[in-house]
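Below is one structure, written out as structure tokens, with a few remarks after it.
Heads up, one of the protein chains got dropped from this complex, but the rest are sitting where they should.
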């Protein structure tokens, strides 16, 4: 049984995490923390009596194996530091930690003989897509990326698409794809260029967050696609992180590094 | 039984057409024509004795219902004119006819009480995709087009993709899609712009000729895709044209106009 | 400006409909009705003062063009009858009307010189998919259907898939598809049989409601796909129904009949 504290449990990610921990047979929710929970009881949040509710960091005194952090950038460093000192292994989804802070936390973790994980993205399907794309590129050097998102997304391409291209480029020699004297009659139709690899960004209502990597070689094609429909999707990755963090011996960054 | 003459029967499209006519139960191959066939017999081409082989236009004397033309731009006008005079209905896949020539042939066809069809594209799946995309756009005004071709294709987007966008724009009010303050960190990633609709061109080895139209609306998506794997694919369209040309009363241009 | 009353406005579909009406520039929300709203005011529901809130059917006295009904099977008949008598055109998403009741309501509608629409499915992408599939089958007689749903769905194939097969079969001669001496080493792998056409049902977590129709012909393929991500998706269809019901002169059944 892995004993878990969920920090930032009142937010959307926190709420999903609380449900996931309760629904996982070998996890036990021993505590939840959020400043807004000061003075509240487990019953106020429909939690079992065995779950301690904390409104102040310093008051957290339960014994736990893992600290799941979905708090805020301004507080994540102090939160995680406190958790490590209490002997908990941090699984951090909150953004905002600086390189110095990560180094600092890593030293603390190793001094305590623990492990930890920081993951900017808990989407398992996205992380696996990137991993497979990198592997496939060793055999299929010609690739294009198509990502599809809701129409409110301001940046194109998506961060995941850029990261996918970066990972592919670690095994692919830069080279121009397409015909030598290629001509765009509509500028941009051939997509954004990343070392000769093309990236296309689709923005349409109804879509949430999706990505395809297309590989082509004489007579065959390989396509890897992932679809994220809602934030619930991150729970598969958080669950995995909680299990794997028990075996780590340092502060690892990136879900892909525990696969 | 529809009696058919195949002109340009020695080329790739002509050969496919000969096979298609022979494999269609209510078609009869009464003649084939190609200048290179001068002096040759049906047996030389593994054709049945009942098929007349012609090497010269003027020698063609068989009675037929339909003239299928896959000859050459320089000769198509004279060929088709001759066929109409002989009472045949032309189905023309050869390019190169000018607007004046088409008008001219149309007059001749109507004077003879016949019909005819000129089709720049006999790909049924592409023609249906365009038709459906236009219909769907009346209900789903937000669309993006992704076309995928072999890497030797020089122009982007493909002619079919441009034509699809044109057809959609007949029922769609021009409007910008995507976020208002959208920003491309890789120029071109949002694709080529056609009245606010985006077109993306993928070029990869292995691919032949493919097109997708993606429609999105709150909570749902509609996608229409067509794949052309080889030229054999045109035969579904040619077969349809031969059947439908029997009911036409003028020279129609475009396979979509007989669906 | 089309004046609208939403009946059953407190349910999920009703709430979505209220938002849709408010967000459509040429619609005006003049009234909402739900038994549970008895004694409540517009302010209680964050509605503008100009919207009348009704808790009893007989008290509804506002002048309106369209009555949107997302109530309950037991009450829909009385609700719609009342609305027609008040001169409103019904758009009915509630199930449970019998054939006799529909005939009855139709007579009433015609007597009043109105029109109406009953739609079991307001999903535009599903309705268009079925329409296009039927059209395509006239040219591509070989088709297979793959539908994908969440793993809690008990029946397979889905009702929409069955209806798609029915519509295709209206233009397709029944014939066996696949190799003559086809052999299933795993029984069921070739799918469910509908007049020789195969239907495949996928059930996986993460999926919501999706359907693909695959057509194949020598050298080419045509695929039509629709994805329903959430109930919000029905609003595109409801909006269309409200607009089109103004032009109807009888009680029409099925969204596909107003496309």
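Every chain is named by a letter (A, B and C) in the order it is written, and numbering of its residues begins at 1.
The rule is simple: a residue touches a chain if its C-beta (ideal position, glycine included) is under 8 Å from a C-beta of that chain, and two chains touch if they have at least 3 such contacts.
Keep in mind the model is a prediction, meaning the values are calculated, not measured.
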item: Listed residues A:28, A:104, A:184 or A:230, member touching the removed chain; value: A:230
item: Touching the absent chain when the full complex is considered, from A:42, A:102 or A:128; value: A:128
item: Touching residues (missing chain, whole complex) on chain C; value: 142-144, 146, 148, 151-157, 162, 177-179, 181-194, 198-207, 214-221
item: Missing-chain contacts mapped onto chain B; value: 206, 208, 227, 229, 233
item: Where the unshown chain meets chain A, residue by residue; value: 123-125, 128-129, 131-132, 135-136, 139-140, 215, 217-236, 240, 259
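Keep in mind that, in the parts below, only the chains that are shown with their structure count from here on.
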item: Numbering shared by both copies at the chain C-chain B contact, with half separating same from different; value: same
item: Chain nearest the overall Cα centroid; value: C
item: Distance between chain centroids, defined by C-alpha means - chain B, chain C (Å); value: 36
item: Separation of mean Cα positions, chain B and chain A [Å, integer]; value: 48
item: Touching two or more other chains - residues of chain A; value: 206
